[in-house]
Each structure stands twice: as C-alpha cells, then as structure tokens.
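Every protein chain except one is present and positioned as in the full complex.
Going by the order they are written in, the chains are A, B and C; count residues from 1 in each one.
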Amino acid sequence: MKRKVELVVKSVDVIALDTFEMTLVNEYVAKTAIPGQFLHLLVDGHTLRRPISIANVDRNNNEITILFKIVGDGTKQLAAYKPGMSIDALGPSGNGFSYEGKLNSVLLVGGGIGIPPLYNLGKTLKKKGIKVTAVLGFQSKEHVFYEANLRELGKTYVVTNDGTYGYRGFVTSVMDQIEDFDTYYSCGPIPMLKAVTKQLQDHSGYISLEERMGCGVGACFACVIPTDSHGGYKKICKDGPVFAADEVVL
Amino acid sequence: MKRKVELVVKSVDVIALDTFEMTLVNEYVAKTAIPGQFLHLLVDGHTLRRPISIANVDRNNNEITILFKIVGDGTKQLAAYKPGMSIDALGPSGNGFSYEGKLNSVLLVGGGIGIPPLYNLGKTLKKKGIKVTAVLGFQSKEHVFYEANLRELGKTYVVTNDGTYGYRGFVTSVMDQIEDFDTYYSCGPIPMLKAVTKQLQDHSGYISLEERMGCGVGACFACVIPTDSHGGYKKICKDGPVFAADEVVL
Amino acid sequence: MTDLAVDLPGLKLKNPVMPASGCFGFGREYSEFYDLKKLGAVIMKAATGEVRYGNKTPRVAETTSGMLNAIGLQNPGVEKIIETEIPFIAAYAVPIIANVAGSSLEEYVKVASAFNHAESVNALELNISCPNVKEGGIQFGTNPDMAAEVTQKVKEASNLPVYVKLSPNVTDITAMAKAVEKAGADGLSMINTVTGMQIDLDNKQPLLANKTGGLSGQAIKPIAIRMIYEVKQHVNIPIIGMGGISSAEDVLEFLLAGANAVAVGTANFQNPFACPEIIDELPAVLQKYGFDSVKDAIGKGHGV
Partner (left out) sequence: MTDLAVDLPGLKLKNPVMPASGCFGFGREYSEFYDLKKLGAVIMKAATGEVRYGNKTPRVAETTSGMLNAIGLQNPGVEKIIETEIPFIAAYAVPIIANVAGSSLEEYVKVASAFNHAESVNALELNISCPNVKEGGIQFGTNPDMAAEVTQKVKEASNLPVYVKLSPNVTDITAMAKAVEKAGADGLSMINTVTGMQIDLDNKQPLLANKTGGLSGQAIKPIAIRMIYEVKQHVNIPIIGMGGISSAEDVLEFLLAGANAVAVGTANFQNPFACPEIIDELPAVLQKYGFDSVKDAIGKGHGV
C-alpha cells in the first residue's frame, strides 16, 4: 500500500538567492527513498500538492533533505515553515534513477534547482565506487549552491550564464573538457535538457523531468510526456520523473 | 479616519462548553472602545470578517477581552490562536449602548453568547453608581459562564433551558421576581429578544442585534434590519448593533 | 446504525460516495492507497472510440481554492478499457460507471454500444459536457436539442442505465436537465467543470496549453449546489452530485440540495484518502444533523 506521510521539519536554511535547504524527519521515507524520487507536499491552503525532489537521505537519522527555490506562493510558504512543524506528503513518489549494470564513471549535468536529485544520486554512486563528474549550471553567482557538496563527490565544473562565477555560458559549454564517462544523468529546464541530450546523443543517459501535476500518482493524466509522435506517452509522476534520454520526446 | 488595527493575543482560555475567553492587547481599541461595540476580526483564509463583541476593556493595560463560542470554522480557528499571534481587526466598530440621562437602576438580560457586551456595559454602569441586575440564560449547565463576573456587579439570576443549573426555563421566566428598574439592555438570539421586548414593552430598553455581515462598515447593505413596515431600515454594523427596543422591527 | 445505502437505476450503492470521472484514472493508482471495495462505486475516466493523446501540457493550473484542467480526454480507447481496465476494477466487486465521451453522435453511440458487452459495467455516465475538446463535445452540452438527441441515440444503443453529465456553462441548466430527462435519461450527473482561464504573468499567455480549462474544486461548490437545487425541482430522475466536495458535511449539503449520490473529484488530488475518509465520517455527520440514513436526507433542503 502507498502512504501519506507526515514529515517533521528539522531545519530550514537559505543557501542561495531564494533557495532553501530543508531537513525533514520521517523514518519511512528515509528508509525507502531512492535517488530521483520526489515528495508530493501539501502546503496549507493549496488545492494542488507541490512536487519536490529528495536531495539527500540520512538513513541512520531518518532525515531527508530537500532543496527548493521560491517561485510562487507554495514555495514561499514552505520556506516559512518552522522547525517542529509537520508537512503532509505523498512519497517517496515516482521512479528513481537507473544505475544497474556495470558502471565505472558517470557525468551529472544539473541546471539550477534541477541539481538536488543529482546530488542524491551522486552520493549513492560514489559510495558504490563509481567515479562522478558534475557540471552545474546557474543563472549567476548569487544562485550558486551545493558546489562544495558536489566537489566532495568528484570533479565539478560550475557554469553561470552571465559568467559571474565559474565558467561563462551554459552547461554544454564545458562538456568538451570532460573526460569520457559511461552514462550521464541530467535534470534542469527543458531547453537545457534538449541541448544536453543532443550533445550527448552518443552516450546512454537519463533525464529527470518536471511538469505541472494534478494527482502526482498517475491518475489524472496531467503530467504526460510523449514517447513518440503517434500518441505514445508516459506519466512523469508515476513512470518518471526519470526517463532514459531516448525514451521521451522533449 | 477609521482604522484597521492589529491586536496581539495575550491569552485564550476555555470558560464553558465550546466557549472561549480571549485577551487581546491594542492601545487604540482599549482607549476608545465603548460598551456594545464590536471588533470585526479577520481570520486567516476567510473571505468575510467575524464580528465579535467587546466583553471587557482594561484601559490601563491596553487589554480587551472577547468571549466567543465555536459555531463554525472561523471561531474554531480563533480558538486555536496562540499567545503572541496577532489578529487583524476593524474597530472598535458600530455604536455602543446609550446610557445618557438619569439612570438609577438597570436590568441586563443576556442569552448565551449575547452576554459579553452586557458585561462590559454592566461594569461601566456600576462604576457610575448605577444599580445593576442581571438575568443570564443558557442552554444548560455546561454552557454557563461569567456568572461570578456578573454577580460582582449586582443581583444575578441564572436560568437554563433544561433546568440543569439555576432556574429552569427562559430568561423571561424569572422577570416577575425582579425589582423595578429604569432601563433594560438585552442581547441574545432573536426569539429571546422578541420575548424580552414584548414582556418589557412598558420599559425603555436597548437591544443588541446580530446579523451576517459583508463589509461590517455600512457599505454593502448585508446587515439591515427594518425600522417599520414600509421600507425603513438601519444597518446593524454601522447604525447598531445596539438599537432602542422600539426602533427596529424584529 | 446509520444506513448509507442508496438504490439508483442500475446501481445498488452501499454508500453514496464515488470518485468522479477523470480524477481517479481507472482505479489502479488509488488501489495502492486503499481497498477500492470501500467505495460506493467507481466512475471511470472518459472513454472515446479510439485512443486519444489529449492536449499539450501544461494541462493543469492551480487557482484559489480550485484548479483548472484541460486533459483533453486522453484515454486508451473504449476497447482497450474494456479489455485491460475494467477487469482490474471489477475484481474489487464495486459497481462501475463508465464515462462515455466523443466528438460526434456516432462516436458516442459507438462507445456506449461497446460497453454493452463489457461485463461488470453497471451504468453509463454520458459526458456531453467536456469543455476541453475542440471538435464539438461541448455543443452537446450546451444545446438542449442536441443533448436530447445524443441521449436518445445512446439510450437506444445501450442496455445500461444512462446518467447524463451536465455542464454548468449554460444559461439555463433546468432546460438541459428537462431535455435529457424527456429523451430518456435514467439519471443526471452534475456538475462538470466551469470553463475558466489563468494567465501566466511571466509568459504573458494563458498558462494552460489549451488556453481554457475546467474549473473544479471547492471554489465551484456553491454553483453546483445551486444547479442541483434548481434542477431537483423540475426533474424526477436521480442526480449524482459533484463539484467541490471534500468532506462529509459537503456530501450532506449535496444530499439536502437534491443529490441522490455524490462524486468526489479534485479532493482526491489533495488527499488520496478523501473518498474513504468521507465515507467513514458520513454516519456521524448524518446523525449530528438528525438523519438516520442517506435516503432520509435526500432533497431535505427543499422544505416541506
């Protein structure tokens, strides 16, 4: 049976411009979540839940970390939650990243608030002894977060669109500097994912997608993505949010 | 200019079944309120404000007391407010009780949650040396509140509909036991007010009325009460809530 | 014991609460949260003659106390639904109502007929009111004559009771209700969503790819109550009421207005346990307001 869970807020910290890190306590989620899954959070007074990726899990302490950016009312309210308050969530939801088979090295390509699920993945892969390289894209310096965390996992390139920090340009601008890898994992805005999957079309890869959701469980058909040009589709909330790069049409 | 004020919750206590006493701090309201006026309270998430009478004022400490009964979502939420939280209100609103001229003795007739404004009035009149007698009607024993407070002001009769406390019956049942008085003041459900004004038609009296409100300031015509049978009317929020007993048609 | 049972044409309901069409898929997802046999019935997502992909995304937007959707009737087509979805729900021994959609008379008839040989379907909900299909569905829902025609054709073709689902986007809901009653409808289902729009300030265009969408959720409850109350005074067929229900108190309000049973849509998204929780709370709410059974409460908001 699937569950509706209560997570207790442990801490809320601002880590970059409009960007927050929230630590939550819940045993069930901490014990069962895999990288790439998300929580479907109920924010008081809102009809629809907010999907937020799981950015880190501390199984020993039953803690889950989420990172989110304020983009509207729901995330604004979320940022105002105080330690001790509890949040109703569905999850862990969706399917996570695939990393079956023999993997020696992976590339993580994250854009802005798409980075959180990749961090969770990178940590897990590193523990398995897999070499991790990361490319992180941000709008500008004040948006940069989790650089140090990623550096702990492996070589990390930071790119800002305006060049105020790290390399200037897009995540794709630094790809020619990167040593070869077996598989890539990417999450970020659609234009970025398009550019990344195109540039890395010779590699196997996985992407994590976002779409506005109704139910978040697969029942309402709000969050579909085409898999071909003749009517095939997947549901992001249930079949995803992670897909093989060649499985969906962006 | 009229004001929108912020009142800070000092305490919330349950004083009878579903009945709460809340102490609020606000200098402007404490300094200006007169008996019979109400506060038009904004409860989060609600489109319309809730009118609640001022039950007591402590001018020295800038404190106002309100008493309310949980009847729906708004009052339920109000009961859950914690000390330190603040409440947005319009007020002090409406016109209070008239007690001009020479008064030696008054009768207060209150039904249930209609008692609070009468307490505020009684205290004020007593300070002026006027003799106060009170008749308080409740549904049953567990609803009784503020009996001691009223007894401090003068002789007090308590009546319960089911006879579980004090006299059995309605407020009108004990009126023949009451010594004469100059004026009466009454607040409570409409059927009670009808019975009271009828029984006391030989006396001058004032009644405080309730009606569902839109604006609470006199702009929307939601809360009218006829003054005659040919189209005359008053607005409860602005011209009332207190009216001379013969001024309106119940 | 409070009696929750209701008997409607083709439907012996152990309780009056069912998930609304399109808000519950074909039951699979919510069956992972609780046992579907708890439900009064299941109303399936719309079926069309052939597979449909539906509208482009974004397909949903949140509004104050409501949401807009423009899914666009995405479904695998009626035959596939009969083959793969119905057996799944039927295993829970819960009555099934099939929601029938289309963009032409012929398609409605085709879909309705297909359900004749689907075991375990107890009734049809004729969706003449889906506002999110460009090709015509909506005229059936706003013109009494067309509504009557499609109702009659479907009644002729089907051996199941037919509940016609009315759109609130009309000047005169009573005229629609009377027209389909006269055409043979066994019941009504109301209301579908109210056409609305949200404009995205960042992109300066309607947020939904389809531009307009259907407004549902608590925001529309007063509209649903008004329409059911009005229609109840003019028709003699039962009404499945819906529109913003999220509590047992809401269910009672719909019953008082004249609904014989109810459907819960948007509330499932906020709380996947919405239906079973409402069912659990209903007896106490009925008792609190003086009713010993659901049947007692139906239409009681109309006075004596």
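Everything below uses one rule, namely that a residue touches a chain if its C-beta (ideal position, glycine included) is under 8 Å from a C-beta of that chain, and two chains touch if they have at least 3 such contacts.
Since this is a predicted model, take the numbers as computed values, not measurements.
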{"item": "Partners of the unshown chain among those that are drawn", "value": "B, C"}
{"item": "Sole residue of C:Asp3, C:Glu79, C:Glu149 or C:Glu249 that reaches the chain not shown, by the stated touch rule", "value": "C:Glu249"}
{"item": "Listed residues C:Thr2, C:Gln152, C:Thr195 or C:Ser293, member touching the removed chain", "value": "C:Thr195"}
{"item": "Touching residues on chain B - with respect to the absent chain", "value": "1-4, 42, 46-49, 90, 211-226, 231, 233, 238"}
{"item": "Those residues of chain C which, in the complete complex, touch the missing chain", "value": "63-66, 68, 142, 169-172, 194-199, 201-202, 204-206, 211-212, 215, 218-223, 225-226, 229, 244, 249, 252-253, 256-257, 289, 300-303"}
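Everything below uses one rule, namely that only the chains that are shown with their structure count from here on.
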{"item": "Centroid distance [mean C-alpha coordinates] between chain B and chain A, Å", "value": "56"}
{"item": "Distance between chain centroids, defined by C-alpha means - chain B, chain C (Å)", "value": "46"}
{"item": "Length of the line joining the C-alpha centres of chain A and chain C, rounded to whole Å", "value": "36"}
